[in-house]
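Sending over a structure as structure tokens; questions will come in a sec.
With one protein chain held back, the other chains of the complex are shown just where they sit.
On to chain A.
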Amino acid sequence: MTATADTYPHYTAAYEAQSPEVAETLRALRNRGWDAFSQLGLPTARRGNEPWKYTNVAPIAREAFAHPQPMPVEDGIVTLDDVRAAAPWHAGWHTFVFVDGVFAPHLSSGGEIAESSGIVIAPLADTIHAERGASVSLLGELARPEDDGFVALNTAFVRDGMGIDVPVDGDAGVVNVVYLTTGREQPRVTHPRIIVSAQRNSRATVIETYVGPDDTRYFTNAVAEIHVHEGARVEHYRLLMDGMDAYHVGTSRVIQHRDSGFSSGAISRGAALGRNDFSVTLIGAGAECTLNGLYLTVGNQHMDNYINIDHTEPNGTSRMFYKGILDGQSRAIFGGNVTVREGAQKTDAQQTDKNLLLSEQAEVDSKPSLLIYADDVKCGHGATAGHIDLDTVFYMQSRGLDLPTVSRILIHAFASEIIDTVALVPLREYLDEQFQNAIPDVDITLPIGGR
């Protein structure tokens, strides 16, 4: 404990300052998190630490982030217009907005859910307090604090978040969770937590969006745990739209049972330092998993995608398809790992990562890997990184398009291969607009690709 207090005095003080007047389940969970954090600390040592090989988290560890006491989100600090400008939104969705980690009911909307349906979609603070929904008891089962320092830290500070519990054959519709950090006060950290339990043959769509101001250093340390039971279908989107000076570490853990379907779109555009640690384990036969991703990095941004799919049972299908657009001196990592265990015969797994480099200084480490222990499988992987093709540029110029227009069209076209996979129309439109606005101006008069 003393070592932790020395290395992380602010976290220690904040942990000790948390009110003990909370539900017993929550207190036990926080204790478990803090014990693990005391053992693990943050993964600052990178030697031999494969998951963190390319990302230095020392800046996150160094910074003294405040854990402000929860305060009600007064009217006026954030308006619904702010939310709708920053995040995807639709009147037909269940939208839950959290401001600086605290649920903001006046910004949230969506249809009432009949008690009789058994569907629970509610802020964790409520469900923990009311001991409602099976999801609370599941916290820490997939994202185990003992395995990861950031998960441990999140667990030690669990205060609020989303609990989504969909009973057998239920349909939760679209749950839109928006985490908004404001520029109020000093650099602050929030620890958003999401737990989804989709019971047998149920359905749910979950969107997580992280947004905040560009001129404030803050830290979002988010953890999501998603249980997809037999025959259930979960569609999931994770939008890392944090401010350009923010740190964001996202840990997502998914478990899929027999014949279930899980699809995810992980889109990142924000944060000075971003991490998307996404793991799916297919422990039931015949499960299908699609993980799509798109990352855009500019300036000095650093984005680390660490994506794992683990097949343990036969007849599973998985598709991992990530694309990156890099400009400036930015750096991105795609560490994609697919493991096919001995029992996972007839697995069909593909992983692909494609990168578009817009400057000579941008750098991507694309490392797809397959670990196959079964002999009757269909697996493939591929990675590419290239510049805008000059023959293509000339073709478009010869149709009257100037270079800024050409680069915008080509970058947008590259991104649209992922954005177009988003089935929810309002979300697709939001993403398309976000990317249109974020496309950097590229000077392609410079010989790109060195001809």
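Annotations
Just so we're on the same page, a contact is a pair of C-beta atoms (placed from the backbone, for glycine too) under 8 Å apart; a residue touches a chain by one contact, two chains touch by 3 or more; residues count from 1.
By definition in this document, contacts and distances are computed from a predicted model.
Its UniProt record calls the unshown chain "Probable ATP-dependent transporter slr0075", which is the correct pick from "AAA+ ATPase domain-containing protein", "Adenylyltransferase and sulfurtransferase MOCS3", "Probable ATP-dependent transporter slr0075" or "E2 ubiquitin-conjugating enzyme". The hidden chain makes contact, of the residues A:338, A:410 or A:442, with A:410. Of the listed residues A:47, A:62 or A:399, the one in contact with the hidden chain in the full complex is A:399. On the side of chain A, touch with the chain left out of the figure occurs at residues 390-392, 394-403, 405, 409-410, 412-414, 416-417, 451.
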